[in-house]
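Data block below; observations after.
One protein chain is absent from this view; the other protein chains keep their places.
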């Protein structure tokens, strides 16, 4: 098959297009996603292609948007809701935690909704347009969470999320939108939810990462190989709930040294979960304590000087890995 | 000083009474907290004592209640907001995470609000009246979280929460309301936030717990002493953010074996944070991997048979401790 | 029948097939007696926690249940056991629900009133007030896309009208012209909080104009008026899709739950509504219209009571779900 280069944003776009084309029950809605194409122009052209009936704008009402999606989903539709920024979901978490997340357990009725959550900082979005909220969603029973890092996975994860009969939070990283590119062909298969992917292999240590941090980790690994000759495994989780404990443990066994990286806040963050899970089930595999490298417990600052320090980067990861290996 | 026995509920009530009496800037509001005395009769008599101006009912609007509190707090008042059940905060988390939690960092203006969150299951509240949401709050920068287990601490924690210049989520456990009693005198001093209390000492293992789980842990420790002669340390965290890492590490050093117990959900729960933090800073102190004992990732079920299995109890803790000690 | 009606209403009532009134009365009695049975079980300590009933408010649910078509969708709240019963739930199902039995509508996983069977078009509520209006709107949008001429009905209380969710859903439905009837059952209290501390407008139906939709009021204790009003709206929005707001004034004749002594309600108000009991009013009118007599009514009551006590007995003989099922079914299988 011929290959072509697409961006992460195109990956999501193509995933949406694929779903809208092949699944007549799918609809996409959110603020400004129609003719305007969304705040990031990610949905540009989809309304023109599939019609106002399939791709449409809503008023500004996150709770009603999610409630509407739940109602549709329980009647056999496959709604995809775009939050303009992930940050605004906190006005309506009850619709996800309580209404969508508990429904199958309580009634046996499936709620196949997908909530797209443009996430993450790095370009001056400030405290209300940069949040990483995966921890909230991963803590919710009945909810699944995906977080692709590469364009092909982003595309495949849309298909998987829409196909899954459960509420899926689709985390998408805004800094990856245009900066991350990949060669892909036109075959689109759903991403297997719950399966990580090892992006690089080495025996000195493993970095467990997701979203934009996968790319920082890969840069750090390349740097360290060059500078110190260290060989680093990089695990791209791709799916956060469920997460792929088998792959994590295998990498732990192979390296004995684990660094978990997240651009979310530290306390009670997703990185803690991975650390705790490794401790519980793979303690004997460890040559050094599992370390977390995360954002500090600070609102996401606007100034470039502050945000650069705030957000873990390849340099920070390299330092943490060196410390870990030389522990 | 003469001693008398009070319940956990009375502890909170007396704390509120103390604050309302001594701090003219304090007010207490929420749904039905006035003449009716609240869904649990916890605030009974306070409106009669302090007047409608200080203790008042609101319409059903969690976001406006919290917003109003933030507005008052920035003007020098000390509002205490009662959520009728903690579960309903998820309709308005943005007011805590974004509006209260970021304000001091962004503007230098303090936001001394207290949000009372009646939490926890155990008596058939079902999925929407039993939630344990401390993980959400502990993940929020700029927010503090207390969770007392004993009547005297409950009383002192109200005073501390109101005195603190930051947003404080005051977790209170509904099953403890009438079942937990303690001898107290009339001296009321604020609880030092961030300080745990060791409730029992032993060298075989330590249980780190909070809220209702402290009592289950104490029962388990007593049982194990009797049945197996094991000596268990029980740490009552009392404050979850900040949490008392020094006390946790000291207990880890003394026992080498740590069980973290929480009635919240497992994945990304608060117990993971404690496990990760011990691993990071006290790995060398461990003789066995830190274990978590939490509720499973399941909506809180209503039936007694299910809820009893759902919620960690003294028996489960004893089993986990025995496994840990015999690791 | 009470004298405040317009000629038009009287004519509408008269035009309804008399069998409907028997259905309406029967369903009100059934709901009342189911609720009374639940209260007995609660008093006997058979039910975990408190119990929440709709005693005094039956006419509203019954009107909707009887007016609905098979494809319609409903979002009941905590006062609508009559809606459940009218849309296919059985007394046995209710007994199993409140007793947390495995064969009940939520298999014992949810609390007493948070049930609903989607196969009957009835959504299981969540407690968060106001949250279900947008759900039923979305459900109706889906049904209509599937070619069904479904309409939706959501029930909320006066207190729930203060929530942001109420507002978002009303505006959303108005913008998308979704055929949902949102009924505010104004029973004067939200738990202990009276209307005067819940809102400052004269009537909650005054909110309709702010959504650009019609708003109507009806006497929530008058089953005939409720039925002709609800039926009229549902028929109308079925062919001319749009949301409508209906405020039904009524009274909760028990505490918020059985644990609540509702001393905050003035005696006179309860007395007034006691005289305006929806079953009494309907029975009197039907007797006057010769649609019912004492012996037929007694027979109806007896039959219903027998069914309910049999249901309670059956449910009591069953046991709660096995703890081993605790973690099953959190997710739907792919």
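Residue numbering begins at 1 within each chain, and the chains themselves are lettered A, B and C in the order written.
One rule holds in what follows: contacts are C-beta pairs under 8 Å (C-beta built on N, C-alpha and C of every residue); 3 or more make two chains touch, one makes a residue touch a chain.
Worth saying up front: this structure is predicted, and the values here are computed from it rather than measured.
Among the chains included here, which ones are touched by the excluded chain in the whole complex?
Counted over the whole complex, the chain not pictured touches A, B, C.
Pick out which of A:3, A:253 or A:306 touches the chain that's been left out of the picture.
A:306
Could you tell which one of C:164, C:220, C:257 or C:278 touches the chain left off the display?
C:164
Among the options B:10, B:43, B:58 or B:267, which residue touches the chain absent from this view?
Of these options, the touching residue for the absent chain is B:58.
In the whole complex, not just what's shown, which of A:17, A:31 or A:173 touches the removed chain?
Residue touching the chain left out of view: A:31.
Touching the absent chain: which residues on chain B qualify?
Spelled out for chain B, the touching residues are 53, 58-59, 61-77, 79, 91, 94-95, 98-99, 102-112, 141-142, 144, 163-166.
Hey, which chain A residues sit against the chain that's not shown?
Residue positions of chain A that touch the missing chain: 31-32, 35-36, 39, 57-61, 63, 85, 87-88, 90-91, 123-129, 296-299, 301-306, 308-310.
In terms of residues, what is the contact footprint of the unshown chain on chain C?
The list for chain C reads 162-168, 171-172, 174-175, 177, 197-202, 204, 206-213.
Here is the rule we use: only the chains that are shown with their structure count from here on.
Quick check on this structure: which chain has its C-alpha centroid closest to the centroid of all protein C-alpha atoms?
Here the chain at the core of the arrangement is B.
Where the centre means the average of the CA atoms, what chain is farthest from chain A?
With centres defined by C-alpha atoms, farthest from chain A sits C.
Taking the mean of the C-alpha atoms as each chain's centre, how many Å separate chain A from chain B?
Using C-alpha averages as centres, the distance is 31 Å.
Chain A to chain C: how many Å between their CA centres?
42
Using Cα averages as centroids, what's the distance between chain B and chain C in whole Å?
The computed centroid separation for chain B versus chain C comes out at 37 Å.
Multi-chain contacts only, two chains or more: what residues does chain C have there?
106, 109-110, 114, 126-128, 131, 164-165, 330
Two or more other chains touching the same residue: where does that happen in chain A?
In chain A, 63, 91, 94, 98, 102, 105-106, 141-142 touch at least two other chains.
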